[in-house]
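Here the complex is missing a single protein chain, while all its other protein chains stay put.
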Amino acid sequence: MSRDTAPLRVAMIGHGFMGAAHSQGWRTAPRFFDLPLRPEMQVLVGRSAEAVRAAADTWGWAETATDWRSVIERDDIDVVDIVTPGDSHAEIAIAALNAGKHVLCEKPLANSVDEAKAMTDAAARAADSGVMAMVGFTYRRVPAATLARDLVAAGRIGEVRQIRASYRQDWLSDADSPMTWRLDKARAGSGALGDIGAHAIDLAQFISGQRIAAVSGVLQTIVGERPLLAESRGLSGTASTERGTVTVDDLALFSARFESGVLGSFEASRFASGRKNSLRVEISGSTGAVAFDLEDLNSLQFFDATAPIETQGFTRILVTEPEHPYVAAWWPAGHTLGYEHGFSHQAKDFVEAISSKTQPRPSFADGLQVQRVLASVESSAADGSAWTTIDTDQKEVRS
Amino acid sequence: MSRDTAPLRVAMIGHGFMGAAHSQGWRTAPRFFDLPLRPEMQVLVGRSAEAVRAAADTWGWAETATDWRSVIERDDIDVVDIVTPGDSHAEIAIAALNAGKHVLCEKPLANSVDEAKAMTDAAARAADSGVMAMVGFTYRRVPAATLARDLVAAGRIGEVRQIRASYRQDWLSDADSPMTWRLDKARAGSGALGDIGAHAIDLAQFISGQRIAAVSGVLQTIVGERPLLAESRGLSGTASTERGTVTVDDLALFSARFESGVLGSFEASRFASGRKNSLRVEISGSTGAVAFDLEDLNSLQFFDATAPIETQGFTRILVTEPEHPYVAAWWPAGHTLGYEHGFSHQAKDFVEAISSKTQPRPSFADGLQVQRVLASVESSAADGSAWTTIDTDQKEVRS
Amino acid sequence: MSRDTAPLRVAMIGHGFMGAAHSQGWRTAPRFFDLPLRPEMQVLVGRSAEAVRAAADTWGWAETATDWRSVIERDDIDVVDIVTPGDSHAEIAIAALNAGKHVLCEKPLANSVDEAKAMTDAAARAADSGVMAMVGFTYRRVPAATLARDLVAAGRIGEVRQIRASYRQDWLSDADSPMTWRLDKARAGSGALGDIGAHAIDLAQFISGQRIAAVSGVLQTIVGERPLLAESRGLSGTASTERGTVTVDDLALFSARFESGVLGSFEASRFASGRKNSLRVEISGSTGAVAFDLEDLNSLQFFDATAPIETQGFTRILVTEPEHPYVAAWWPAGHTLGYEHGFSHQAKDFVEAISSKTQPRPSFADGLQVQRVLASVESSAADGSAWTTIDTDQKEVRS
Partner (left out) sequence: MSRDTAPLRVAMIGHGFMGAAHSQGWRTAPRFFDLPLRPEMQVLVGRSAEAVRAAADTWGWAETATDWRSVIERDDIDVVDIVTPGDSHAEIAIAALNAGKHVLCEKPLANSVDEAKAMTDAAARAADSGVMAMVGFTYRRVPAATLARDLVAAGRIGEVRQIRASYRQDWLSDADSPMTWRLDKARAGSGALGDIGAHAIDLAQFISGQRIAAVSGVLQTIVGERPLLAESRGLSGTASTERGTVTVDDLALFSARFESGVLGSFEASRFASGRKNSLRVEISGSTGAVAFDLEDLNSLQFFDATAPIETQGFTRILVTEPEHPYVAAWWPAGHTLGYEHGFSHQAKDFVEAISSKTQPRPSFADGLQVQRVLASVESSAADGSAWTTIDTDQKEVRS
């Protein structure tokens, strides 16, 4: 990237865990990829002046602010990157798009389908004047996941026959682990389904190139009451004897019928003992299969049924060759990447889309569709696992 | 086993693939285990005198017969081992039990719940006079599967939280692979669900120590028409241009609610490209997990959440130590077993149960319960995946 | 196998652990393979009449005897199968061959090169009159190992570049595990090198199709003294306070130069904690590689450098298809075999060689060559790891 490359000034709203990840993406992408625009980490926005100042110092943002509304009006801001909790996404994103700013919004797109729909409409209007919007399903940009999509798209597994996706963690296995806001429906919106199931849905659709049309699901809260932390009473992190009620799902299981008629099975669990961050997608085709696991993200399992029978089997591709997606920018062949590299790839792809005025994916319409799947799973679960159809706007499908 | 050990004379009805496996079990078990009775491979029964003679020669049965009814009346027969197709199980088993013969019946117990119920009733009556009946879910007797059950039963994974089971094969992935009787509902009764899903159900219940109470499922025939073999016209195995209709399921997906309230997810697929014989069961508990895969049957994955955090992880136990179930009878530590050893373990366990007059497991009641789960999945699938309760006789539960 | 197939009557000398394995091979092979001769388990020979009688009952031998010399003279014996300790192999094998009996001799061929040489000479003479001799390196006959050899021979990995072989066990890791005869050079001849290193040598040569020409090695006794069992004083298996001296190697490491100039590395260890029976061979070629591990014996790892770069990787071939070596005789695709199946394959191959009057492999000359490699490693180790050439008779090479 030459010194003369035009800048792309970013304001990031929010500074939790995702703020660290997005910062690393903005900071690192231009050091490895030859970008058409130079991202600048201009303003970090948060409600507490002190906290946002500390975060900006740690992560390297030039300025801080506490009022996002004034920031999105600034002429010297080109991109608004939203990493706040889901309940504020809609308001910020719509305002930023209306103000002519490109918007990168962390997943889930919103806490409700209505909000997501309004955001998608705003994104469609903004797109007419070259303003871009993208939602942050970064696991698509793990090289092995992108390779899986490429192999499916190239017909290397033939016709898709069956789809499986699961996202399994185990941090709630212990019944004595305390209540957190993530277990309160009023604040978190959803449990395992929305938090990690959303990733499984997006990744399965991305790799398979297929969209879910209907679902039949069941949700379960496995441990219904948990110790309340005594924090509110000025005691640090000690579990009290009082217990709070968990109001979100710990486990979501659902079957999906894709538009092509293919069936898929999905699981999102926070009780999968020993599975720490296991997002797995396996697609079976008529002449092969691909299988991805986020816990082993530098590799992809590929089965090629067109090989001679005596040497058929799952091949563990170490996805670290320059020929693999995104990899050439990094290290010599055989050197691995980690979780955070997806955020650099996201920054790169978004910058390139802005520069070329091409709609980036996953679009807000993609995010809305995931939201609709989540809502349909909840409806189905509330209705005895009855099959529930995903609403679709024809307009969205085209995006 | 001393020369003076009393004999236990076996008649086996049927001589397909399962006949070879059961023969290997009867032939081998007394060579490695010190049995209280000496099994003798006395009579092999089949409809074609010529074919049964050839099979008897190959497998080492002393005599042959073509009429099973006369065989089960013989005073010198103690055990009737049924390896015919499922539609004849009920008639033979009930007759044999009524004739006072111990009965080992290959799975599925029968092709319908009614038949299975009649068989279970006959077994209950026979048990009163010390005549034993057992159904052949041999995968329970793979040492790693038995070890998994033992670890769960001993509380090593704590309270069971979630159950997953799948049985995946890929022999139908090719849409041009021809019709067989297994794809004809009239003859096979069921497709992937009954053939391999039954194993997943039994093994998940066995390892978890839990019984399924209700299910919500979906079935799919992925490839609806397949080439007819030209056999009927005297041509050997060549695919013709005519196509036949597949009338069974290729894929079964269902969620299960166990009696404890725990949820489970199940899959049976003949379209899982690259998965040759992958029967997997994973049980998550409050303090650990076990995961078994039949394609790697000498090992068990075990997660112990009570270990120090820095050394937690899934342990790949090579289940080949003398301390492991069944293993001491075979080879020195570290030497592996194969698929067929389950049949020797089945023979051993059945002989011991007969000798000790103890009800062997899986009992006919266990087989009936699996049959009821299968029937309920089919009902649910026909009823839009509505949750369907498994009928239970209180009497059966006790067996 | 038809009832009219001519018999092949076997006498087995010895009845330790290897006796059980060979018995299982003789018993099972004709039940699965269509053999040209029908093996009959005729006489089991051992020094103690009582012990040999018990073993014969357990394993199913028709008769017993205590004097091997008279047995090998019997007209009704066709094959002599030797599973005694190594120090008696030469005497028995040479006498049996001279008596016109086909001989299967368990590895190691002998305890010294001189003995092995005399046996090989006897085998060469016997071969002139159609009498066959074979040594029992059964791991060659694990289907995945045979497949590895086939792939190398077919040029699927190109030109061989580098060879690695190791056999690792851990049963001596505990310094308090007691003395056994296996740790006494006078009785065992050698330690890890001869016991398990011999397998690594044979298998590496077999798969690569290359012979070792020279070696540079080092041996180590890691724990020099171990508790003596109090057995001799009439106490059962209790460790005493006295300690005995270990006089064999616990660990052998050596480099080898093959006749082609290719280098190889070898390890034999009884102190490899956690490795129970890990015989691994990896051959790197100019266009691919194969890697075998006995602890996972139903699979073979294969790397094909001629595949498109983006899908290259090690393929885990589940070696359970009918197209794979030996597999079609057993179970349907995807059903696994175990350790003991190699002994059935050995019996089958030996019977076929006898029937077709074709020299079976590994021949006594092959066994002698392994013995020479072992001796050269010991010489090299005694001489500061100096490179030591393997003696070769031109005559032997041709066999």
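By letter and in written order, the chains are A, B and C; residue numbering begins at 1 in each of them.
The rule we apply is simple: a contact is a pair of C-beta atoms (placed from the backbone, for glycine too) under 8 Å apart; a residue touches a chain by one contact, two chains touch by 3 or more.
Note that the structure is a prediction, hence the values are computed from the model and not measured.
Among C:Ala54, C:Ala127 or C:Ile222, the one in contact with the hidden chain is C:Ile222. For the options A:Thr58, A:Asn98, A:Thr245 or A:Ser356, the residue in contact with the chain missing from this view is A:Thr58. Here the missing chain is touched by one residue of C:Gly288, C:Pro325 or C:Pro360, and it is C:Gly288. Of the listed residues B:Asp184, B:Glu321 or B:Asp393, the one in contact with the hidden chain in the full complex is B:Glu321. Taking the whole complex into account, chain A touches the unshown chain at residues 1-3, 17, 20-21, 23-24, 27-28, 31-32, 57-60, 169, 171, 276-278, 295-298, 318, 320-321, 330-341.
Remark: the residues of chain B touching the chain excluded from display are 147, 150-151, 156, 299, 302, 304, 309-318, 321, 323-324.
In the full complex, chain C touches the omitted chain through residues 157, 161-162, 164, 170, 173-175, 216, 218, 220, 222, 251, 253, 255, 263, 265, 267, 269, 271-275, 284-289, 303, 305, 312-314, 384-387.
Please note the rule applied: only the chains that are shown with their structure count from here on.
Seen from the Cα centre of chain C, the chain whose own Cα centre is farthest off is A.
Spacing of chain B relative to chain C, judged by their CA centroids, is 36 angstrom.
Note on chain placement: the centre of chain A and the centre of chain C lie 55 Å apart, centres being C-alpha means. Across the assembly, chain A contributes 312-314 as residues in contact with two or more other chains.
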